[in-house]
Every structure is written in C-alpha cells, then in structure tokens.
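Okay, structure first, notes after.
Note that this complex is displayed minus one protein chain, with the remaining chains in position.
Then we have chain A:
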Amino acid sequence: MPINVLMPALSPTMEKGNLAKWLKKEGDTVKAGDVLAEIETDKATMEVEAVDEGVLARIVVPEGTADVPVNDLIALIAGEGEDPKSVGAGGGAKPQSSKAESAKPQSSKPEVGTDAADRTPGGGTMAYARVNEAPDAAKPDAAKPAATPEPRPNGAAAPGGRIFASPLARRIAKQEGIDLSGVTGSGPHGRVIERDVRAALKEGGAKAPSAAQDTSAQTPPAASPDAPADKAAPAKPAAAGAAPPPGLSAKQVMGMFKPGSYDEVPLDGMRKTIAKRLTEAMQVAPHFYLTVDCELDALMALREQLNASAAKDKDGKPAFKLSVNDFVIKAMGLALMRVPAANAVWAEDRILRFDNAEVGVAVAIDGGLFTPVIRQADRKTLSTISNEMKDFAARARAKKLKPEEYQGGVTSVSNLGMFGIKHFTAVINPPQSTILAVGAGEKRVVVKDGAPAVVQMMTCTLSCDHRVLDGALGAELISAFKGLIESPMGMLV
C-alpha cells in the first residue's frame, strides 16, 4: 500500500500553506528523517520530514503551489516491495477521499523512531500525516481535538467573498445584526450554521465595535469608567452604526488607476496575516495612546560601561553587546511585573492575567515582520536578552522561527529609532494588550532645574487595549517603564 504524504499542520490553527520547495524528486529513495519538502506558512518556513522508508513515487502538489489545504495529498511514497511506477500512476487517483478521511496530524502522530510530537517543536521540522495510519490509540487525548475542532474558514476570505452560511444562520444574523464574515463556521467545510451565529451572539456579537466603544477608547484620561468590558454595550451593534464598511474590492481600487501604471504584487501568507490580524486589532481592540519622554543619559552611560566590561573570547569578540532596545525589553518586562493588572490580555469573556512577563519584539524583515517573544523578560539578564534577540532576529530574517517562538506575549516593543523616527503609534498585535512604540534617542534642549540643558531623550508611546487597561493603569505601566529607563541600575538587580 503506498503511503500518502499529506500537507502537515505546522500549528494548531494552520489551515493551509505554500509548498515552497521539494527537496526530493520523484524516484528518489527516502528514509525516515529525510527532509522531503519545505512548507511556507503565514510566518514560518518548515521542513517536512519523512517518517517512512521507500521511494518518492509521485509528487502530487508541485513546488511553488500556494495555499495547499492541510491534509491534502501532496505526494506518494512507495513502500518496500512496491513498484514506484504503478504507485505513481494509480495512487493519486483519489486525493479527494484521502483528504476527507485523513486524520489531523496531531491526533495521528506516526510512531516511527522518536515521537514526532516531541520532535516537532525542537527541530523545526514536521512529520506529515498519513491516511493509512491508525491513530496512536495509547494517547489518552487522542480523541481530544475533535471536541474543539479547529476553526475553519467560512469562505469569507475566499476570492469572491461568498460566505457559506445556512439560510437560518443568515436570517438570525440579519435579525441580530451579526456580521457573518466575522463568524467562524463549524458546519461542513466551514459553513456557518445556527450554532455558530448563536455562539457569536452570546459572545456579544462577532463584530465591529460600536460607535460608543470608539469614543470611549478615544478618551484616554484616567477617569474612564465606561470600560467596554461592560457586556451590555456591544450587544446590539447594528443600532450603533452597523458593521464596518468592507474595504474596496481589487476591481474598485484598480479602477481608480490607469491600467498599466502599476505592477500587481501577489500577497504572500505573511502579508495576508498582517493585514487580517492588524485590521482586526484596530477594529476590535479599542486603542488609546500614552506618550512619555525618557531621559537616556544614565542608560547610555551604563550601557557603555557594561559593554566595555564584556568578556572577550580568543578572537576578541565580546560575549555581549547591549543595545538600547535590550534595555527597553527588560524595562518593559519589569514594568509589567510591577503593574500586574497590566500584565494581562483580553479573552472575550474574561481577562487572562500572567505571572511572568512575555515581551514580543517586532523584527522587520524583507516583506513583513515577526514579533518573536522574549519569555520571562523580567528575570533574564540584559546579556541573555541581547543574545536571544540576536538569534531571533537572524532566524526571523531566514523565516526559520518556530510558531511557538512568536506566539503569545502580553506586550510588544516596536523600535523605529534607527530610522530617525521621533514619535509614532503602533497597532496592538492581538491577543496582546499593549505595544510600545520607541522613537530615536536624540539630544534635546530641555529645561532642567529652571535652566536650559542638553540631554539625550527618547519618546515612547504605549498603545493600550482599553478593554484590559484603563487610562490610569496604562499610565502606571508606562511610568514604571520610564522610571526604569531613567534609573537603569534598577534593571541590574
């Protein structure tokens, strides 16, 4: 029986990916552990490892194919004693059925060699799912994924934008003012059914924020008691001004320019994700912004001193070289621990509060950005943070970060200082609740003790999710941060 190689899910939420590259060609012998192909998802590129021995009989999905759904047949491996030619000819005849019947990879980890489940996060590789594999019965949680099936698209994102929804779901959505494009369908092929609309309704509407929420979010001062956590407010958004207007269609936009005056750039997974997540962030999370100027002189002096003290290896390379940003990350981590109420994220009907500080750091790469997360940023030393960041940045540029390395986090740091940006505001990266926009450190004339003085200053703006942080709490957080930056010795103890 030929072995069907299926598109693996690199993360629990992955729905499809691009088949970036085949590293084996048809007719190649493969053994367990060989890298078969590279899969590119919205953020990462990962390798698919073989867990079987045999001959790669047929490549079903050619390299360069975009948006291959998880669990689609991508190749066939002829097992021992099988004629690869006949396998290649016949095996692909029913990719549809194999897709329908295939297990989700996380529930049917092939038991070859080491456990694929353990290997995956560690090695940056992923074993594929096979249809002719009985699930690992022994795993007590083998049946678990089914209880909370992965959310599947309702078709809203598909070209043409048709939303698959039952007549009853449509009618209830219309009556209750629910925007179906924001509802995840749990019916066959992601069809939105009554259950999904009712659930969305219960959660207060899977929907655009009401006008009332917007205005409350615009008033940052401390006294803002009408925090949108009040469930009553968003219940009937239709009354307050309906769903957000959809963006212009490609056709509409193209119609506004002279044909031939532009090149069309197809969206890669990362661009799509950034567009989707951040649009959602601005629509769903009520942002407000708090700006402070931080004096950097003490920090710069300390940094110089620390960097000078770094041990050097035999090539004269220092063990660490701290950047201002490393201090910013550490300060943010400590500030979160000092203001525990701000070390929290919004989770629809509750707030999740954390007892360690996870700080994401925006890393710009060609065509997009990553925000790898420094865990326990409050506890790590500056040199550890610095070296971790160097590793993250290098791997981010190579798109080799693992999903668990850029997921989570309570806040992020976005630093555009190196571009000479003095001040900007950043969009919160869901599900985080804050993001710190860090400007350039520059010499400014300020009034000090009643006299003009030249000091090095850095302007930072904290974007806050008003559902989690009210004005005063946000102010407390950024004040704690400012205090640490201005008295940086506090970060060393």
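Basically, a contact is a pair of C-beta atoms (placed from the backbone, for glycine too) under 8 Å apart; a residue touches a chain by one contact, two chains touch by 3 or more; residues count from 1.
Everything that follows uses one rule, which is that contacts and distances are computed from a predicted model.
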Protein name (UniProt record) of the chain left out of view, among "Urea ABC transporter permease subunit UrtB", "Periplasmic dipeptide transport protein", "Dihydrolipoyl dehydrogenase" or "Tryptophan synthase beta chain": "Dihydrolipoyl dehydrogenase"
Touching residue (missing chain; options A:Ala37, A:Ile193, A:Met270 or A:Leu290): A:Ile193
By the document's definition of touch, the residue of A:Pro62, A:Pro167, A:Pro266 or A:Gly420 touching the omitted chain is A:Pro167
For chain A, which positions touch the chain that isn't shown here? 101, 103-104, 106-108, 131-135, 137-138, 140, 142-143, 145-147, 149-150, 152, 166-169, 171-172, 175, 186, 193-195
